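Here the structure comes first, spelled out in structure tokens, and everything after it is commentary.
A single protein chain has been removed from this complex, and every other one stays in its place.
Letters A, B and C mark the chains as written, and numbering starts fresh at 1 in each.
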Amino acid sequence: MSLLKAQLDSSCQSIQHEIGVGKVADYIPALAQVPSDKFAAAIITVTGETASFGAAQEALSIQSISKLFTLASTLNLRGTKLWDRVGREPSGNAFNSIVQLEMECGVPRNPFINAGALVVTDAMLGDQSTQDCTANLLAFVRDLAQDNSIVIDEDVAQSEREAAFRNASLGYFMKSFNNIERPLDDVLDVYCQQCAISMNCEQLARSALFLANNGTDPLTQNTIVGEERARRLNAMMMLCGHYDASGDFAFRVGLPGKSGVGGGIVVVVPDVAAVAVWSPCLNANGNSHAGTAALEALVRATQWNIL
Amino acid sequence: MSLLKAQLDSSCQSIQHEIGVGKVADYIPALAQVPSDKFAAAIITVTGETASFGAAQEALSIQSISKLFTLASTLNLRGTKLWDRVGREPSGNAFNSIVQLEMECGVPRNPFINAGALVVTDAMLGDQSTQDCTANLLAFVRDLAQDNSIVIDEDVAQSEREAAFRNASLGYFMKSFNNIERPLDDVLDVYCQQCAISMNCEQLARSALFLANNGTDPLTQNTIVGEERARRLNAMMMLCGHYDASGDFAFRVGLPGKSGVGGGIVVVVPDVAAVAVWSPCLNANGNSHAGTAALEALVRATQWNIL
Amino acid sequence: MSLLKAQLDSSCQSIQHEIGVGKVADYIPALAQVPSDKFAAAIITVTGETASFGAAQEALSIQSISKLFTLASTLNLRGTKLWDRVGREPSGNAFNSIVQLEMECGVPRNPFINAGALVVTDAMLGDQSTQDCTANLLAFVRDLAQDNSIVIDEDVAQSEREAAFRNASLGYFMKSFNNIERPLDDVLDVYCQQCAISMNCEQLARSALFLANNGTDPLTQNTIVGEERARRLNAMMMLCGHYDASGDFAFRVGLPGKSGVGGGIVVVVPDVAAVAVWSPCLNANGNSHAGTAALEALVRATQWNIL
Partner (left out) sequence: MSLLKAQLDSSCQSIQHEIGVGKVADYIPALAQVPSDKFAAAIITVTGETASFGAAQEALSIQSISKLFTLASTLNLRGTKLWDRVGREPSGNAFNSIVQLEMECGVPRNPFINAGALVVTDAMLGDQSTQDCTANLLAFVRDLAQDNSIVIDEDVAQSEREAAFRNASLGYFMKSFNNIERPLDDVLDVYCQQCAISMNCEQLARSALFLANNGTDPLTQNTIVGEERARRLNAMMMLCGHYDASGDFAFRVGLPGKSGVGGGIVVVVPDVAAVAVWSPCLNANGNSHAGTAALEALVRATQWNIL
């Protein structure tokens, strides 16, 4: 067994008692039904070495982790003028999202809060049909993960769409400030599709590997984004990747990362590796409880914390 | 010429130079096209005496004045449990409507701000189809005005519907707190229809006459609402009837009233009369500039100010 | 027994079971010690007729009712340019006072919220020493009440001063926007003195009588304020006189009034009378529970509700 695998195993084993602590997201049935004892982790290094633990080949709903992919894709499609429509600073906290939108005239603080992600999705759409846009995003993610089997879970997408009242409110609010160009229904359609992408931990880790290598996939040598953009994405994840617990994550894990309410977290170890974890029970801030604990143990074992 | 007509004429003539000061509402074309020099006023007393000035038989878009009618009708339909879903206190000012909604968990401050009016409309809808609901409201207004010729301007309604981003945001926000029961599209449909009711000043004054007589139409002796409810409606108009200039209106006119961005204002002189004025140019707070001036002159002439 | 006395007695007797409902203000010991079963009411008409009930000659701490006197006095001293520094519109509610101050650059919404009253006190101070300012205000109140025995309760003033953290925060906030001219300690000193004025219900009713008579004391014929200013003060009380329950008071009592956390309320019946009530137990909004009930009964008996 490789050192990497040994480190991953011992880290994961050390936090097994944390699995099941917290609460599975229940705002849509498709998420609420996920067994609370699921756990998985996967690592891939810039040299191509891999290690997995638990249900690392079982698909999870990536939810807000998709915000990372849509941001990368949209920056590639539309360039830095996207930043005229969405900020790049931490947002404080959940509650004030709409207060802030009001004070800042419909420009959300960053692309990782829902309001910001809706703007990014609107920009990604451009002139495309919602079908083409979704298909192109899926293709982008499949390319990142080098895996064409990745799909969108249509049940999840449909459920999200029906529960999207708060996002509709945010979207129409921004539309009243002319910061949403397409009909909001189109934006919400694509947004709910992207949240419903299903990936397993191995795919997730693989898809973020380019960010550990200055924007270039180290295994295919494909340049996904330029160096500067890779740093931008890492900075964004470092400061805003975990809802209102980004400060806590930075202290405990000390790596750029993005979490989703499906219980997945993907993190980037600059110059070294990408890691994905999954455990559906969330802490009060909406981040995977056991997943965060596993990452904390792993960075202690590997000394990967960059702070 | 009666004293009443003389007082109305001299009051209106004294403020003719104010006509055209301010700005016609331009958020929808149908309102923007109204000539800025329109002016009208009409009085009807509890004894049935009437007096008119200017274009008092020309229809205007009543806009937010409709909030008074939907509130009266909905209280009759649903009773005081409506107050569980909407408050009865002044709201401070425009800007914080959504801040307040967030802090107060989706319960708007009063029925005369847009968020509150959406809740009232949702409650008015109940199980009715949007068509039935709109038809019933129109019948209620025709009955108040004793005039079956009153109609809804479908062009205005359609334009409102297309521009309703901010209201959609407020509505979905409240829906995320379960304070909107029907699909929001239904609520917005009825809301935009009610705003688009067309009435002239004589009809408007007539329709509010019951509020000058403790809830009973003094000419037909029909009880529209009970005494207590009439007082409630008058109190609401006194404190919240003029957007963020209710304090200014109370000082200058000193009567319960409700204004709309179409430039109409209806006021109640308790035990005496109802008055309507119209002039489309609005002051910075969205109330008719010349209309307010005319009312101020009229109450000075008639000593109707109750404060 | 006069009709007035009979109406007052029966109104007060009908609500005796409400006395003791609610909670005595306890943020300072001097207020917390007031027996919860105190009750008093007093009426004085513009013709000089009087009627009292209960402990109408026992002093209470007028607290926020003083805001009415300082506003009247300061408008007389400094004129309408005061309105550049404080608004005249309802404020929504308690919680957002400082939010609003921030959004509106240090200009409070009206003179009856604490922030606004601090600005008024600062303006009243002008170049005076705090001692002179306080003495002049006391003289103004004594003149209104035609009673030189009125005093400031120094124990209450001292307690207020020690507990004034929130007011200090509001004051320094406005000072950072240059909307407080004097050192804040001076402003707080005078503010706490004015809140600590002790008056009984008969004095309170007498002191507000000029507002029932267009600004002129009907018994001395002294003009206290002009007609327009009297209407301004009445409008302000109507819309903002009862913290976040002004809408409720307008519905139930339908008269301009001002309440204080000492349990006193003074109301104006335009062209008719002034009334004061006192009962120290407060409802959730900080207004006297039994006092409001007594006023509601009284206006029902007398038909004094103006709405």
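Everything below uses one rule, namely that a contact is a pair of C-beta atoms (placed from the backbone, for glycine too) under 8 Å apart; a residue touches a chain by one contact, two chains touch by 3 or more.
Predicted model only: the values in this text are computed from it and were never measured.
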item: Contact set of the excluded chain (shown chains only); value: A, C
item: Residue of C:Glu102, C:Asp132, C:Asp155 or C:Glu227 touching the missing chain in the full complex; value: C:Glu102
item: Residue touching the undisplayed chain, where the options are A:Ala51, A:Leu118, A:Leu239 or A:Ala293; value: A:Leu239
item: Among A:Lys38, A:Lys67, A:Arg85 or A:Arg109, the residue in touch with the chain that has been omitted; value: A:Arg109
item: Residue among C:Cys133, C:Leu170 or C:Leu255 that touches the chain left out of view; value: C:Leu170
item: Chain C residues that touch the omitted chain in the full complex; value: 95-96, 98-99, 102, 165-166, 168-173, 175-176, 184
item: Residues in chain A touching the chain absent from view; value: 87-93, 95-96, 99-100, 103, 109-110, 231-232, 234-236, 238-240, 244-248, 250-251, 254, 256, 270, 305-307
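The rule is simple: only the chains that are shown with their structure count from here on.
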item: Graph class of chain-chain contacts, one of line, ring, star, complete, other; value: line
item: Furthest chain, CA centroid comparison against chain A; value: C
item: Chain A onto chain B, rotation angle from CA fit, given as a multiple of 5 degrees; value: 180
item: Type of chain B:chain C copy interface by residue overlap (half), same or different; value: same
item: Distance between the centres, which are taken as Cα means, of chain C and chain A, whole angstrom; value: 56
item: Chain B-chain C separation of Cα centroids, rounded to whole Å; value: 32
item: Per-residue multi-chain contacts in chain A, two or more chains; value: none
